[in-house]
Every structure is written in structure tokens, then in C-alpha cells.
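For this depiction, one protein chain was excluded, whereas all remaining protein chains were kept in their positions.
Letters A, B and C mark the chains in the order given here, with residues in each chain numbered from 1 onward.
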Amino acid sequence: MAKIPVAVLGATGTVGQHFVKLLIDHPWFELVALTASERSAGKRYAEVAKWYLSDEVPEEVAGIEVRPTDPGAVEDAKLLFSAMPAEEAQKIEPACAEAGYIVSSNSSNFRMDPDVPLIIPEVNPDHLALIDVQRKRRGWSGCIVKNPNCTTIVFVLTLRPLLDAFGVKSVFVSSMQALSGAGYAGVPSMAIENNVIPFIAREEDKVEEEPLKLLGKLEGKDVRLAPMRISASCHRVPVLDGHTEAVFVELGRMASPEEVAGVLGKFRAKPQRLKLPTAPEHPIIVSNAQDMPQPRYARNAGSVPGMAVVVGRIRKDPALKNGIKYLVCGHNVIRGAAGAAVLNAELMKAESYL
Amino acid sequence: MAKIPVAVLGATGTVGQHFVKLLIDHPWFELVALTASERSAGKRYAEVAKWYLSDEVPEEVAGIEVRPTDPGAVEDAKLLFSAMPAEEAQKIEPACAEAGYIVSSNSSNFRMDPDVPLIIPEVNPDHLALIDVQRKRRGWSGCIVKNPNCTTIVFVLTLRPLLDAFGVKSVFVSSMQALSGAGYAGVPSMAIENNVIPFIAREEDKVEEEPLKLLGKLEGKDVRLAPMRISASCHRVPVLDGHTEAVFVELGRMASPEEVAGVLGKFRAKPQRLKLPTAPEHPIIVSNAQDMPQPRYARNAGSVPGMAVVVGRIRKDPALKNGIKYLVCGHNVIRGAAGAAVLNAELMKAESYL
Amino acid sequence: MAKIPVAVLGATGTVGQHFVKLLIDHPWFELVALTASERSAGKRYAEVAKWYLSDEVPEEVAGIEVRPTDPGAVEDAKLLFSAMPAEEAQKIEPACAEAGYIVSSNSSNFRMDPDVPLIIPEVNPDHLALIDVQRKRRGWSGCIVKNPNCTTIVFVLTLRPLLDAFGVKSVFVSSMQALSGAGYAGVPSMAIENNVIPFIAREEDKVEEEPLKLLGKLEGKDVRLAPMRISASCHRVPVLDGHTEAVFVELGRMASPEEVAGVLGKFRAKPQRLKLPTAPEHPIIVSNAQDMPQPRYARNAGSVPGMAVVVGRIRKDPALKNGIKYLVCGHNVIRGAAGAAVLNAELMKAESYL
Partner (left out) sequence: MAKIPVAVLGATGTVGQHFVKLLIDHPWFELVALTASERSAGKRYAEVAKWYLSDEVPEEVAGIEVRPTDPGAVEDAKLLFSAMPAEEAQKIEPACAEAGYIVSSNSSNFRMDPDVPLIIPEVNPDHLALIDVQRKRRGWSGCIVKNPNCTTIVFVLTLRPLLDAFGVKSVFVSSMQALSGAGYAGVPSMAIENNVIPFIAREEDKVEEEPLKLLGKLEGKDVRLAPMRISASCHRVPVLDGHTEAVFVELGRMASPEEVAGVLGKFRAKPQRLKLPTAPEHPIIVSNAQDMPQPRYARNAGSVPGMAVVVGRIRKDPALKNGIKYLVCGHNVIRGAAGAAVLNAELMKAESYL
């Protein structure tokens, strides 16, 4: 099978770097182009990517000339992964979709648009059908598919099986988020050394509204938002990668911590059944250790490293009816961003949208 | 007025060090003795206290010979501040109370005993009346008075005015706790570097039950526990001092963030009216900055540094009826431990128990 | 005595903030103006200074309107403290000196110019005489006086008494420098978390050449550079404030660690004799602890906090003839920058240059 040629838009940042790593030896996709802002275009990738990963810039891409981020500059690609800042993506992504590209985007724009599929393959793979709605409505030959915010993905992966097994009425989530979520220069060391910053711009809105779409029902051309209430408090801590989230859930019916652990640990979904290359065997790993999940360990969890989330400390919640609480931790840039978009593209391929 | 002679039991640890700092120039109390375990007894204080504060061991105490922790070894003192490990305090504190000492203790034992006053002077000063119950029941001439757990104190300070103004039905609290809470050698650097540890032994139980007593009503010889539900999730982050807590509160009636800010910011209580030396003018400082409170700043807040807590990011909670959410941060070893016990003793003195 | 009106140029950065703190209650100087870049001019100081210190922006300045950095904008001041970036200072400082202002500057430009006094008051107060040379040569009524680089100051304070007592032939210095030295946004947290960055742009050149001027002899209109060799290796570590330096010194004659400790500990100089307000009683504190100096403690050392440096671990050097080695640590922004410039101005005042 010939590989599908792909490009990464906005390839030099932290998310872009993980895209590169995930795509270099991908069995279905072939990385043919990397783009960045005007300032970086024309230079070698190794020169402009402030590589933060602990290994070297992969040889295969180190010498590649970075292209400008423009639909006309990536015509050898068919599928585009977008790690652009939202303001740029807002303009460039529609132009790309109109030009016929499939855009699998991690950027935060358009996520709540009714005809834009917002997908976690284990959670709502059927929402991909919105692609047809989107194409018809907008007259595009390509399309735009989104993955959610990193913090959203990590805990919504656990809500899917809980919702199916017990029902979910309300959720409180309090996050301890990694530095990489803000981008390479996002958090000055002087701001976070020996400190916590209990605020992340626009994060709580995303974490409160995206799950309602993700867990909503596709009815005809629309997603009916899930009938639950979500409240988030988002905080930055001095950790390089890996978002840790304390989750308090009001279930629809009583369930013991053991039952919850069973349901979470056994969870498999379409990406597992389809054996998508970037899908971990177990999207949720339940740890029995009393002090897990910790980001230094959980961020690399899974048969595809960084693609599983780890749940621990499942216990009854004394303040909620049918309440449980637990911790969940996952790699914010892999499962929460680049890996999410790659898995979405793999699902599109498996479902013949690509 | 002659000063009251006081001793610190368990003076070498992190809490003990803050006791020393708060007591050295205290207007009412005179520090006459420091005790520690057998291993340290007989040595100079500066030698055995692994001083973690950023200034030097105060000259006044550096050369003091540490005594063994024993009622017979501190007979020149009348008031004892206890920073002992709970297991030791369990045995030694009753012996001290029986021997006639007033014990103001930060140790976690006995806190929930019905005849032991568990006090935050701004929250429930009237509970001191349990001293009489305790003495009668146990036949002691001295007594034991407790302050709560550090995490408890920080957010319960904010619950008091909310309860009085609006009622409180349920509370969810998710903490990001400082290293000093575990003691000097409590958290190895290899455990927490580039990491979060989302577990603190026995912490959540304390945080869920102590507030019910603190906010309860003294009725005759008993405290009737407050009729509210509390759920806690406690986590350690790489910060030296200062506990940061995300709090979600179901109020008894609707209140806007502005009303809540007003009530919290105006809060004054008995310690302020009595002008107790260690009472901050404002026990709660409300910050309007979008990214506060942060522990590096909040931990020194207040007219008595470290004795005020800082509240920020007050906003509506979308998942609770009459819900609000906010962040609160305070110094876990000052307001949350040593300063708490000193303030309790000042209240006792002002109320003539001393 | 009427206070001398002073302004801080470049008042919003980390050095500017320390200038503000040191000047607010200064006995000789009165802070009348704060300047910043065009972008910040016209706004309130509290709004534009990203305050990193652990206390609040002082009330006295929080509401002050920041002025543009321009000689014409600070005419109510006589003395200017400069914390400008070197490129700007290069242009603005001469204009100020020409306009008659006394400029006490921390900026790195001009430091090695033959007619610019580069001063540490404890090391070479007599070099102030270059002011007359400078004025004559340049036709200025004002003048420019510089303090050295932060890393330079910390160890050169120790070289002065060693040179006088034993002679100094060569010096190797290996630094572990704090984040604040790079400015608030200088080091991204993602760059330094769980890491060391063993490079600081242009730092080693300064550290190797400035001491030769500081320890040189003023002969007529020129400073004859000190006849010693210095080699530096400069490195950034995850510490907020406080530069720690490992120093290996080849002395002119044999001296035991005890002799060296004696000479360093007894060191007093002109600022101490003149009782300058910002001069610490002991510019060098010798610690006998086996594991000191550590930046978390040493950075606040001295009777004027942050103005003394702490020396520890003095021992023979086995690889140098007459060699000794030791550690020295000092606050890079106080003793190494803002406090240095304030002390220089105090010396100028005491010596009637002001």
C-alpha cells in the first residue's frame, strides 16, 4: 500500500515536534513537508525547532527546509496535521479544506462549530460523519477534523466508559498541568520556580464545554450535547510533561470503586478493535499503587508510549450522591495533542475518509 | 506584665522552627525551653535543627541545650507548644496536661475527641469552653487544645464567612500542597523532581472531617458537627511552602462572585477584635489578579506575614446549584501549623484560660 | 539634610524592582521617577512591572505613572540608576551624563572604557577619581559610573583581601547562576526544568576581564590592569536568586585555609568605615558549615540583606602552587546589581561627587 503523503503545519513548536516523532516511521503516513511561520520558512528544521525532547532531532527531518504555512506550499501532501496557533489556524485551515486537503487539527479554533467533528476515537468515532455535513454545508472537497484540548482528552477518556456503565450527571475536575502545554517559551522559569500558577488562559471554558460535545449524541446533522454539568479549575505546576487531574464524578447510579476500576480497566473501543497503529492496547491503565498516577511515570504509559492514560486512587466521594473520585494522568502533548490528531487521521483512513 | 514562660516540644522540625521564630520576640510569651527526641537531647539547638528557613538560626536559641521531651524537663514553662509526631504526642500530651501544663498542639492526635477543643480563632473561638469539659472529665489541671491540619485551616478560614452569609451545603477541595508539610526529609527530591505525587497519607480524612467540627455548634458539653458534606483530593507539588487549594462550594443560597469577594474581603473575627499579637488584620485577602493566589507570594501574605490566606479567581460554578469556585492559598507551616497554635494560645490568654 | 532626588531608568525588570525596594526608604535618596520603554510609559508601575519578589509592589510606587526613558523626562531627579538593556544604555546614558545627571549604572556597556569608573566600593573606591578624567575628556557636567557584572562582583569581593594579604596569580571560577540573572522571561521553564544550561551569552568574557580593571591600580588618568590571569566557566541552574561560584586561586604565597578564612572574615573596607547605608557590616561572611554556602540561605546574608557574600569550604588546592579553593555565594540582583549601583552612589555622595 502506498503511504499517504502528509505535512505538519506549525511544525517547530512542542506539538509540532511530537507530530514529527510520531510520523517519521508511521506505517500509513509519509511525512513530506514541515511548515512554520514566515520567520522560519526557508531554514533547516533542526535550526528553527527548539527541540525539547530528550533525544536528538531525528536525522530524517533535521535537514529538511521548512516551508511557509500556506496551502500552496504543501501540494505534495494530502493530509495536513495542524499545530498552528488558533488565530492563524482560523484563517489557514478553511483555505486548506477548500483546497481539498484533509486537515487533522489540534488547534483550538472551530472545535465547537456544529459541523466540525470534535473527535476522540475511543469516545465518539461516529461523529466523523459530520464530515459529510461540513462538506455539503461549506462546499469543501477537503475537511477539518479536530481533537479536543489536552486536559479535556485525559479525563473524557475515563468518562466514556463511566457514562456507558453507570451514567454521569456532574463532574468536577481540578488539574495540575505541565509546562509543555503552554509551549516552549510559554512559562518563564522565574514564574513557576518554587511556585504554582493557578490559572491558564481560556482553559476552563474548553474543559467545561468540549466534553458535552464529545459525549453528545449525533442525531442527523447535529450533535446533541450530553446532559451533564462540568466544572473545571485549571492550574500549572512545575512539571515538564503530563497533566494530572483530580476528578470527582456524580454517577447516574451507585457503583463501588472496584466496579469503577473494572469498567475503566477493561475499556476498549473502536481504535483498539481496528488496531489503529497509534492506538494503545488499553487506553486506560488502572494502577493499584496508593500514590499513582504520577506524571513522571504516567506520561509514557501505554503500548504506544504516551497514548494511554493512567487512573489511580479510585474512591467513594462523600459529598456527591453516587459519587466517586479518582486521579487520571496522561501525556498532554502525545495523547492530548499530536497523538490525538494522528489517531484521528488513522480513524479517518480506516473509515475511508482518507 | 510578666511574660508567660513557654516551651516547644519537638522543636527541631519544620514546625518547631517556625514556633521558634514566632516566639522569640513574642510580646506575651517567653521561650524558655526547646525539646526534642532522646537522640538530640543534650545538644545545642543549632546543631540538631536542620534549619530550613532562609535566615539563620536565631542567635537567642542557637546555643540553647535541647532538652528531652518529658513533662519533668520543662518545669520552668507553663504553656507548651507541641510539634511532636502524632504517635509520641498521643502519650506525652496527656501526661503534660495532667501535670498542669496548658498544651497548644499542632499534632494530629486527639483532634476529633469530643472534649478536645479544635480551634481556629477566627472560626470557632467559643469552642474553647470545651476546656472545662475536658478538665472535669479527665481530672486534669492543665489541658490540651488543638489546631487543625494545615490544609483544613486554609480553606475553612474561607468557609466561616460563607457559611454565615450564604450557608454552605457541600464543598469539594483539591489541594496542591507544599513539601514542608511532609517535614524536612519527608519527600525525597528524586520522588518529586519534575513530578506531582497525588497522594498524602491520611490527609483526606482529616480534611473531610475536621471542618465539620470546626464549623459545628457548641451545645452544652458537645460540638454538633456542621451539616455539610466535604470531599477532598490531596496532592503534593514541588513547592517549598504554601498550600494552594481549588475549592468548589455549593452555597445555601445564590451569591455572585462579587458578593462572595465582598464577604471574604471584609471578614474579621474575634482575634482581630482582640488584637491578638499574631492575628493578621485581615485573615483573608482577596486578590483581583487573574492568576493569583500563587504560593510564592501568598505564603507571606498578611500584616503578620504568613498568617493571612489569599483568595483569588472567584467565579460561578456551572455544575453546582448556587455554586461558586475559587482558589485559596496560605502558608502551611505558619497559618497552617505553628502560627495556628500560637494564635490559639493567644486566644486562651485573652480569654483567661492561661 | 534634604534627600537627593533619584530616578530609576528601566524600572520594571528584575533589577529595576530591586532598585525600587532599596530606594523606597533610603536615608539619602528620594525616589521621584521610574522609567521604562515606550510600551510601558504612561501606565501605572504596578501594572507594567511583572513583580517577582515575594512581597507586594510597594504601595509608595504602585500607582506611580511610569515615564519614558529619556533625559528630558526625569528633570526632577539628579541621580539616575540605570537598569536598561545594554544596547539602550549605550545611547541614553551618554545623553544623560551630558545633560548633567550622575548616572550609576548596572548596564554592561562602557564598563571597560578607560575613563569610566568600574567600581565595587569595598574593592577599588579610589577609581572614582576617573570621574574627573571622564568629565574633562568628554566635556560632561554629569558622569557615568558602573558596577560590574553580577558574577564578577561576588568573587572579586573575595579576591581583594586575598590579593592584599597573599597576592593572587591566577583564578579559575566555575559558576552556578540563578535564573533572575537572565531577566523575568530570560529562561523558559521548559529549558531549565530538570536541567542545567552550561552557557550564558557573553558572560565569561565579562567575568574574565572586569576583575583585572577592578583590582588594577589607578595611575594618573589610567587604570593599570591587575597582573593576574582569570578563567571562567559560567552555567545556569534552576535557582531563583543567588549565584554560587567555585573558585580556585593561585596565591602569591602559601596560606593555610585557616589564614584565608581569617583574612576573608575580617575584611572591612571603605564603605564599612564610612558606614554607607547599604554597606553590610561584613561584606564577606565565612561559614564553617561543611555544606555551605547555599543560595537559598546565602542570598539574604548580611546586616543589609543580600549585600554580603558567604564563603565556605575553604580548602587547599592540590593542583596549584600556593593554591586554595572555596565556594562563594551572593545575591546576584542585590549585591550583584541593584545594591551594587546604590552602594556606588552612596560612595559618590560620601566622597562629594554628588
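In this section, a contact is a pair of C-beta atoms (placed from the backbone, for glycine too) under 8 Å apart; a residue touches a chain by one contact, two chains touch by 3 or more.
Not measured: the values here are computed from a predicted model.
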{"item": "Omitted chain - touching chains that are shown", "value": "A, B, C"}
{"item": "Residue, one of C:P71, C:P117, C:P295 or C:G330, that touches the chain absent here", "value": "C:P295"}
{"item": "Selected residue (touches chain absent from view) among B:G72, B:G139 or B:P188", "value": "B:P188"}
{"item": "Residue, one of B:P58, B:P94 or B:P238, that touches the chain absent here", "value": "B:P238"}
{"item": "Touching residues (missing chain, whole complex) on chain A", "value": "54-56, 193-194, 296-297, 299-300"}
{"item": "Contacts of chain C with the absent chain, listed as residue ranges", "value": "170-172, 174, 176, 194-199, 208, 229-231, 233, 235, 237-240, 244, 246, 248, 290-296, 312-313, 317-320, 323, 325, 327, 329"}
{"item": "Sites on chain B contacted by the missing partner chain, in the whole complex", "value": "14, 52, 179-180, 184-194, 238-240"}
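As a convention for this text, only the chains that are shown with their structure count from here on.
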{"item": "Chain of greatest Cα-centre distance to chain A", "value": "C"}
{"item": "Equivalent interface positions on chain A and chain C, same or different at half", "value": "same"}
{"item": "Distance from the mean Cα position of chain B to that of chain A, given in whole angstrom", "value": "41"}
{"item": "Gap in Å, rounded to a whole number, between the CA centres of chain C and chain A", "value": "48"}
{"item": "Junction residues of chain A, two or more chains touched", "value": "194, 238-240"}
